[in-house]
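As you look at this complex, bear in mind that one protein chain is not there, while each of the others sits in place.
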Amino acid sequence: MARDTKRQPGANSDRRNLLKLLGVGATGALAGCLGDDDDGNGNGNGNGNGNGNGNGNGDDEDRDDDTLRVGVYGPLTGPVANIGEAKQAGWDVVADLVNEEGGVDGAEIELFYADSESEPGRGRSAVNRLVQDENIDILGGGYHSDVTLSVIELAHENDLPFIIDESVSGAINEAIIEQDMKTVFKTAPPSEAYGAAWGNLVEDFDEQEIGYFPFENKRIAMIAEDTSYGISVMDETAQQVEDAGWEVVSKDEVPLDETDFSPILSRIRSEEPDVVWAVQTNSAGTGALTEQFAEFDFGEAHFFHNFGLTAQEAIDRAGPAGDGAFTIVHPAAVPELLRELGWDEAWEEATDLSLSGFAATSMTNMGVIAEIVENAGGPEGLNDMSPEEWEQHVIDHEPIKGGIGYVDFEEDHQAAWGTPETIPSIGYQIVDGELNFVWPFELAEHEIDESFYG
Amino acid sequence: MVSVELLVQQLINGLFFGGQLALLAVGFTLIWGVARVLNFAHGGIFMIGAYVGAFTIAATESWLLAIALGMAVTFVLGVGTEAFLIRPLRGRTEFDIAAIIATLGLWFVLEHSMRLVFSSRQRSVDPITREIWIVQDIVINVNRMIIFFISILAIGLLFALIKYTKFGLAVRAAAEDDQTTKLMGVNLPRTYAITFGISTALAGLAGVLLGPIFSVYPSVGDRPFLLAFIVVMIGGLGSVRGTLIAAISLAIIRAVALIWTSAEGAMILLFACMAAVLIVSPEGIGGWIES
Partner (left out) sequence: MNSESLGILVDRVRKDVRENLETTSGKAIAVGFLVAFVVPFFAGGYSLDVATQALIFILVVTSWNFIAGYFGILTFAHAALFGVGGYAAAILAAELGIPVILAIFLAGIITAAFSLPMAVSLLHLHGAYVAMLTIAYAEIIFFVSVMWRDVTGGPTGYTGFPALFGGDRVLLYYFVLIVVALLVAVQYLFTINRFGLVARAIRESEDAAQMLGNNTRRYKLLGFVFGSTLAGIAGALQAYNIRIISPPVLELERMIEFMAMGIVGGIRSLSGGILGTIVVYGLMEVLRPIGGARLLVWGILLIVAILYFPNGLIGSKDQLGSIQDRVVNAIRERLGR
């Protein structure tokens, strides 16, 4: 990585720090010294996997045209920093691969990270630094929907190309359309895609008489973490399964880090549901719920979980109790595609984290950015594009193969979802602590193991 | 109609969870009662206990050793906090405020230094046992039951210590009136330091025991601390008995309420209880228990 040769300590960066300090009217010396220190360290913020994608080269004025400056943001610190860590590794790995293979139209990808700290004000401010000080050409990333809602405004104001990877909320789609944000595109399917997936899964299971299916009374109890993600996914899913003839016997919203579900499960058990369904993102909470579901012995009932149970930490936490549970996630790591792209090997080499859906999504995010910019004529071509030209370029672009499916942006700036040719939802069955890819049946790599439902 | 089984089940669920809460809350209230320190690092110390427990169990598979080490480390941490962080602040006009700020700082330091060292990964720890008893259709998680009994035992020992020993006499005297206690020849700094250590060791014990339930990660102490905080608020700051009663009754109220309402409804009820206590008797139920 060219960081060391490009970095120019001294006058230039000092001046920048001084301006920054004056900008906040800061009183000199203390912060000034620290500013120097920070440049002296070369702004190193690699994630320790040795790929050398240091961020920032300390000067912003003389940018090179042989680099593509990509900004990415996510919750790198704070309560879900583990997710941020996976995402960061995802961007890194693919950026390195692209660079090894000659870069984007000859230009090397240089990554700049912004930490959202899970809070919109912080996220906006961090991304703004990348926009103004680091002169990024294009932005990727996301996670918390409220942060992303603040960041899309910023991208829109600055006509900055932005490919959102992970944020789900429909409010983002609304804002993009209402404010005609030409530069902003969204990869992760909206909440209704989860609803649709569960609706389909339940009907498929009914038809194929999987496990205890079919049921006579079709009763489902639902639990969601009280985040915008959890609540919207629960509401969409409830609607879809009700359309499929199910009765929702209860809906509970629980805090993100709740780990004692025994009183909720006790009540749900007395309702005699056929399916207990939950949506969570926190591994500790997910694992605890899965374990406690098994403890309470629901008889002939299935445990369905949305998203959280795909994380290795959650499966570890659930222990043997997890076996037989079903989980759906999207964007999800599609093993076949990851193999074809060689991303799984690169991941293994770079890090010992598990290749989760988050990681695959960020990998895809980087891959999509590289591909779209490549076909726009590299960084130069990208910078020459007007927002209208960029918008048309992205919409007209061929579907791009990624680790989560094929990314194909449509007129409404949302990537198409729900089929194997787009971004599919993937259903797993937990078997011996492993995620077996079992649904949709036409894509599946494993048969459903019926032995758990004797 | 509500079945008897469900009601009994919820009473048991509430009781077990209340015991866990009490273990954390009692230490928090104790150190306020004796030394006028509102220890905001209590959740952070719980987290340290959880890490020590998790590592010990991973290395030795011995719960006894995990408990002993967890309590020892957090005891030392507590004594050190008192000696190096709190003692220099004594004598200031707004000592209690200064102590809050210092312990807030300690909380941040503990949580974020652990994050730097161990990342945010949520480690899982095997429980003491995975055994489940089903008696008359009532589910009893044996691990939680054992945790409950250890908690009650620890709190019982604390009561005995305060009531029957010479050290307990000094503690009670210091809680009443520190100036007179000093004149009586009690070594106040030592009393404070040991009390602080006992308080944090209880948090450490809670961390070791609850690691398998909560998982172990740097911010694992935040939510239990907040819950303990609410419990102490209602139970009465400084009142060990009030806190114990509040912990168990709040947990039972929540569990029983969950028969009829959703989880949000139960949370609203808890917050309403808290608001009601704040308005009627800001000193909590401990106020009228003790008087």
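When the chains are written out, they are named A and B in that same order, and each has its own residue count from 1.
The working rule: a contact is a pair of C-beta atoms (placed from the backbone, for glycine too) under 8 Å apart; a residue touches a chain by one contact, two chains touch by 3 or more.
Please read all numbers here as calculations on a predicted model, not as lab measurements.
Student: Identify the visible chains that the left-out chain touches across the whole complex.
Tutor: The omitted chain makes contact with A, B across the full complex.
Student: Touch as defined at the start, partner being the missing chain; which of B:Val2, B:Ala59 or B:Val109 qualifies?
Tutor: Missing-chain contact among the listed residues: B:Val109.
Student: Out of B:Ile12, B:Leu38 or B:Leu77, which residue would touch the omitted chain in the full complex?
Tutor: Within the whole complex, the residue contacting the unshown chain is B:Leu38.
Student: Can you work out which residue in A:Gly121, A:Pro214, A:Gly342 or A:Pro420 touches the chain that's missing from view?
Tutor: Hidden-chain contact among the options goes to A:Gly121.
Student: If I consider the whole complex, including the chain that's not displayed, which of A:Asp66, A:Glu153, A:Glu247 or A:Asp408 touches that chain?
Tutor: If we include the chain that is not displayed, A:Glu153 is the one touching it.
Student: Tell me which stretches of subunit A touch the chain missing from the display.
Tutor: Within subunit A, the residues touching the omitted chain are 17, 19-27, 30-31, 34-35, 38, 41, 43-45, 55-56, 76-77, 81, 113, 115, 118-121, 124-126, 128-129, 131-133, 145-146, 149-150, 153, 157, 169, 171, 174-175, 178, 226-228, 231.
Student: Can you name the residues of subunit B that touch the chain not displayed here?
Tutor: Touching the chain left out of view, subunit B contributes residues 32, 36, 38, 85, 88-89, 92-94, 96-98, 100-102, 104-113, 115-116, 226, 229-230, 232-233, 237, 264, 267-268, 271, 274-275, 278-279, 282-283.
FYI, only the chains that are shown with their structure count from here on.
Student: Whole-Å distance, subunit A centre to subunit B centre, using C-alpha means?
Tutor: Using C-alpha averages as centres, the distance is 36 Å.
Student: Going by the contact rule set out above, which residues of subunit B touch subunit A in the complex?
Tutor: 3, 5-6, 9-10, 13-14, 16-17, 115, 119-124, 126, 130, 132, 134, 139, 141, 144, 213-215, 217, 219-220, 222-223, 254-255, 258-259, 262-264, 266
Student: Which bits of subunit A are touching subunit B when the two form their complex?
Tutor: Residues 77, 79-82, 85, 223, 226, 250-255, 257-260, 262-264, 266-267, 270, 282-284, 287-288, 292, 295-297, 313, 316-317, 319-320.
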